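A single protein chain has been omitted from the complex, and every remaining protein chain is retained in its original position.
Think of it as A and B in the order they're written, each chain with its own count starting at 1.
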Amino acid sequence: MTLIILDPTDERVPVERHISRRNGAITGTIGLLDISKPRGNVLLDELERLLLERLPGVKVNRYRKPTFAKPCPDDLRGTIKSECSFLVEALAD
Amino acid sequence: MHDTVWFEIQGVPAVSIASSEFREAAEAQRDALGMKDARYLLVEHPIQDATDDEMRAKAQAVLPAVIEALTS
Partner (left out) sequence: MSEFNRGFSLPDLDGLPRRFPSGRPSLVCFVKEDCKTCNLVMPVLEAFHRTFGARADVLLVGQSAAGNATLKERHALTMPVLDDSDCRVSFAWDFEIVPAVFWTDGEGKIGTRFEGFVRSEWQALEQQIGAQLDPGFSGLNWLDYPDWRPGCGSKHLDPEVNERLRATASDSPIRARRIEIASADDDAEFMFDQGFSDGLPLVPPTPERVMRMLAGTRRGAQDIVAVVPPNMAPATVEKIAINAVMAGCRPDYLPVVIAAVEAVCTDEFNIHGVTATTMGASPVMVVNGPIRHRIGMNMKLSALGVGNRANATIGRAVRLVVRNIGGARPGGVDRSTMSSPLKFTMCFAEWEEGSPWSPLHVERGFQVEDSVVTVFAMTSGPVLIVDQESRGADQIAGSLGLGLEGAILSKIHRMPMDALLVVCPEHIRTLTSEGQYSKDRLRARIQQVTSRPLREMVANEISGAGIPRAIADKMTPEQLEAPAPKFASEANIHIVVAGSEAGKFSAAFHGWVTGPAGSMSVSRKIETS
């Protein structure tokens, strides 16, 4: 059920959820999160290799969800957030 | 998509990769979470019976889009 609320602001900007700002470049650490569906690891292994080749200076960290059936557990989310500036999640099938 | 939306709210640019079969589910999840511009990318089905070489080819094919999704 969507909930409708009325906009409490002066409406100069639409009130919606938006993705975070993009900075035009990848720096620091990229997290690769395996959702634990079969074969996803092969794709991620190759992505890791390609990213390291394509973006020297960038680090890649690998993570794995315990199960694809639920969102990532809170503590793993916290770890990824503290260690990474970017995230790729794969592979939903 | 739940995870990538959470990370975006935390200020971490994120992208989900799914197989082409997943398009409708991805759109539905994105709508349900209320983040219309959340990024997702599709790779060609099938996944389960793809060989390792075929999987690696899919990774190579999607790489430019991954970088774009995280940077622009």
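By our rule, contacts are C-beta pairs under 8 Å (C-beta built on N, C-alpha and C of every residue); 3 or more make two chains touch, one makes a residue touch a chain.
Keep in mind that what you see is a predicted model, and the values were worked out from it rather than measured.
J.: Decide which residue listed in A:Asp7, A:Glu53 or A:Asp74 touches the omitted chain of the complex.
T.: Residue touching the absent chain, from the options given: A:Asp7.
J.: Taking the full complex into account, what residues of subunit B touch the chain not shown?
T.: Within subunit B, the residues that touch the unshown chain are 2, 9, 29, 31-35.
J.: May I ask you to list the residues on subunit A that touch the chain which is not drawn?
T.: Output for subunit A: 1-12, 14-17.
Criterion: only the chains that are shown with their structure count from here on.
J.: Which integer distance in Å separates the CA centroid of subunit A from that of subunit B?
T.: 9
J.: Under the touch definition given earlier, write down the residues of subunit B that touch subunit A in their complex.
T.: It is residues 2-19, 21-22, 25-26, 33-39, 43, 45, 47-48, 50, 52, 55-56, 58-60, 62-63, 66-67, 70-72 of subunit B that touch subunit A.
J.: Using the touch rule from the top, collect the residues of subunit A that touch subunit B in their complex.
T.: Contacts found on subunit A: 16-26, 30, 33, 37-40, 42-44, 46-47, 50-51, 54-55, 65, 71-72, 77, 80-81, 84-93.
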